[in-house]
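A single protein chain has been omitted; all remaining protein chains appear in their positions.
Letters are used for the chains, namely A, B and C, taken in the order the chains are written, and counting of residues starts over at 1 for each.
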Amino acid sequence: MQLCTVPIRPDDLRERLLDPAAGGYVAFEGWIRNENEGHTVLRLEYEAYEPLAVTEGERILAEARKRWPLRQAACVHRTGLLEIGECAVWVGVAAAHRDEAFAACRYIIDQVKVRLPIWKKEHYADGHSGWVNCERCAEHGDTAQHQAVHAEQKVRQ
Amino acid sequence: MQLCTVPIRPDDLRERLLDPAAGGYVAFEGWIRNENEGHTVLRLEYEAYEPLAVTEGERILAEARKRWPLRQAACVHRTGLLEIGECAVWVGVAAAHRDEAFAACRYIIDQVKVRLPIWKKEHYADGHSGWVNCERCAEHGDTAQHQAVHAEQKVRQ
Amino acid sequence: MSKNITVRYFAAFREHAGTGEETLAMSVATARDVFDKLRDRHGSSEPLGHCKVAINDELADWDTTVNDGDTVLLFPPVAGG
Partner (left out) sequence: MSKNITVRYFAAFREHAGTGEETLAMSVATARDVFDKLRDRHGSSEPLGHCKVAINDELADWDTTVNDGDTVLLFPPVAGG
């Protein structure tokens, strides 16, 4: 797990995961999109609390390695000001078979998004800007079920 | 959908899918593994019937685009003699959100593996070689249920 | 009625047949008949259910009629990726 302030280079990261015993490789990248919930987005600003983002990210990778037989797994998250089309987060997983690679890659990005102390501020075309809420809060609204998700995260930690 | 005889360059292929409206990108790569079902593999030989592999691959990509709201989707399969660690197949999908990107990428590789007229021969360390069977035949044995899978494919086509 | 059918073999089928292509005069109605005749001729044991067939470069159903002059492509079980 790494944080970086310079552009993520997926090809270099992929290179590090090459493994003669791996038959399946799955990579996820989060790209800065030009639109969110109807607003035109110009750029995003990511803030992270690095010491804990790294330890929590390592914990997530360890959980994935424990849950599936993986050969390689890694994650890099960028911070600072990002323009449309830039890569904010990269996850790469190599495993003997694709089932595990897909499942673990999905698990890692899902957990990274809700557990790492990372925040993003969207800067809109109309001059406004705003901190983006927890993805699940936004998706589910502030339901009792969702509060339970947060409570569960807290307990797991 | 493309077939190629030279090494696949995932970074170049990814570049073509960059899209300012895409927030999630998922790539799958099939790598030549040094082992299969207990046998040490030295290299693999891929044969394809190109005209139909391309049209059937395009059909699969069109199915994925119809089923999920995607921004970009592409697939490249290599043919010829491949060494351990080389990339045999690449699938890349970009979508507004990661749910669709993951689902479509998985769908495309699953279908490519069972529907494209492509065959592979494994060359083993003990000097033997053998054509690899349909992945699902190997996994499920030749059950009535699996025969039904083949029958269904036939009908769909 | 005998039809002239060009048959193309791929992968394991090509190795079984010892050739990639042959043109034969056959009394056949459907793609399935072609498969059965050639299985006997070349001694393959692959069940038809695992194989695919194309006629003149179009994937086809085993019940598709083959006509004089058609090219029938016989695909053993595929294994891409």
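Definition applied: a contact is a pair of C-beta atoms (placed from the backbone, for glycine too) under 8 Å apart; a residue touches a chain by one contact, two chains touch by 3 or more.
Treat the numbers as computed from the prediction; the structure is a model and nothing was measured.
The missing chain, though absent from the view, touches A when the full complex is examined. Residue A:Ala88 is the one among A:Leu17, A:Ala73, A:Ala88 or A:Ala101 that touches the chain missing from this view. Only one residue in the set A:Asp12, A:Glu47 or A:Asp99 touches the chain that does not appear here, and it is A:Glu47. When the whole complex is considered, the residue among A:Pro7, A:Pro69 or A:Pro117 that touches the unshown chain is A:Pro117. Contacts to the hidden chain, counted on subunit A, fall at residues 30, 46-49, 51-53, 56, 77, 88-89, 109, 112-121, 131-135, 137, 142, 147, 150-151, 153-155, 157.
Going forward, only the chains that are shown with their structure count from here on.
Rounded to a whole number, the gap between the C-alpha centres of subunit A and subunit C is 50 angstrom. Residue positions of subunit B with contacts to 2 or more other chains are 30, 109. For subunit C, the set of residues touching two or more other chains is empty.
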